[in-house]
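Every protein chain except one is present and positioned as in the full complex.
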Amino acid sequence: MEQNSFLPILIMLVIAILFAVFTVVFSSLLGKKTFEKGKLKAYECGIEPVGEPHVRFDIKFYLIAIFFLLFDIEALFLFPWAVVFSSLGLYGFVEMFLFIAILVFGLIYIWKKGALKWD
Amino acid sequence: MEALFYIFSVIAIVSALMVILVKNPLTSALYIILCFFALAGFYILLNMQFLAAMQIMVYAGAIAVIIVLVIMLLNLAKIKGAIKDFHQIVISIIAIGLLALEVILYLNAAGEKKPTGIYTNAVINKIGNTQIIGEFLFTKYVFPFEVASILLLVAVIGAYIFAKK
């Protein structure tokens, strides 16, 4: 059965989790401990931290994330298509050409509007 | 396999609960990712490997990224108090009602014997899960597929216009 082929992945995942957690826990137990207030402050080139660490970011980062999601879904549609491409032939090629063309139009739109411009 | 189903169920339910119970929004985002993983586990148990991969790549790898980035960009360090917005309460009650209805309908239909198509597990394993999805998506359901691209295009343009405002 196909499900069984995923069993080794599950085993590997469990081993990886155990390894990571044990290493972190043991290393922090074994490492030496000193208590000093200054050391626990956020690094800021040796001076006292100034102001709030959380600043507001440009909305561009958010836009990039949305564009990523949409184009990522497009890319994932291509996987089942690529697998059956050779049996679909020309018909499949035209289908996908249309699909990509519509999304390339979207890419050109945001490009021309300057949504991809960073300065 | 039975045991795995219950393990995934527990993870899915507990993590879904933790999403709404923890205070820190970023921790809650991590729980939702864990929940997505448990759901991917269900898909694998149901012999739908392609959907499992999509579940992780789209939900855990893309949608949850947006959630995390929004939390970071807007600096939502702590959620202050419960939501008091009347509209949201009404909408959530409607959603819960619909969900309850679906569950009741499903439980009623669970006893009935369903007809089985030609695509049994053995056939699917022989041809391949992704291959079957590809064949159907690009022949019988090609129209919805092309419509999906227009939907994505609208979303791209819409996202840009909203961000500009």
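Going by the order they are written in, the chains are A and B; count residues from 1 in each one.
What we mean here is this: a contact is a pair of C-beta atoms (placed from the backbone, for glycine too) under 8 Å apart; a residue touches a chain by one contact, two chains touch by 3 or more.
Just so it is clear, contacts and distances are computed from a predicted model.
Per UniProt, the protein behind the absent chain is "NADH-quinone oxidoreductase subunit H"; the candidates were "NADH-quinone oxidoreductase subunit H", "Cytochrome bc1 complex cytochrome c subunit", "Aliphatic amidase regulator" or "(2Fe-2S)-binding protein". Considering the intact complex, the chain excluded from display touches A, B.
If you put the missing chain back, the residues of chain A touching it would be 2, 5-9, 11-13, 15-17, 19-21, 23-24, 26-28, 30-34, 37, 39-45, 49, 53-55, 57, 61, 64-65, 68, 71-72, 75-76, 78-79, 82-86, 89-90, 93, 96-97, 100, 104, 107, 111, 116-119.
For chain B, the residues touching the chain absent from view are 24, 26-27, 30, 33, 49-50, 52-53, 56-57, 60-62, 65, 68-69, 72-73, 128-130.
By definition in this document, only the chains that are shown with their structure count from here on.
If you average the CA atoms of chain A and of chain B, the two centres end up 18 Å from each other. For chain A in complex with chain B, the residues that touch the partner chain are 1-3, 6, 10, 54-57, 59, 61-63, 65-70, 72-74, 76-77, 79-81, 83-84, 87-88, 92, 95, 98-99, 102-103, 105-107, 109-110, 113, 115. Interface residues of chain B facing chain A in the complex, by the touch rule stated above, are 1, 4, 44-45, 47, 49-50, 54, 57-58, 61-63, 65-66, 69-70, 72-75, 77, 121, 125, 128-131, 133-135, 137-139, 142, 145-146, 148-150, 152-153, 155-157, 159-160, 163.
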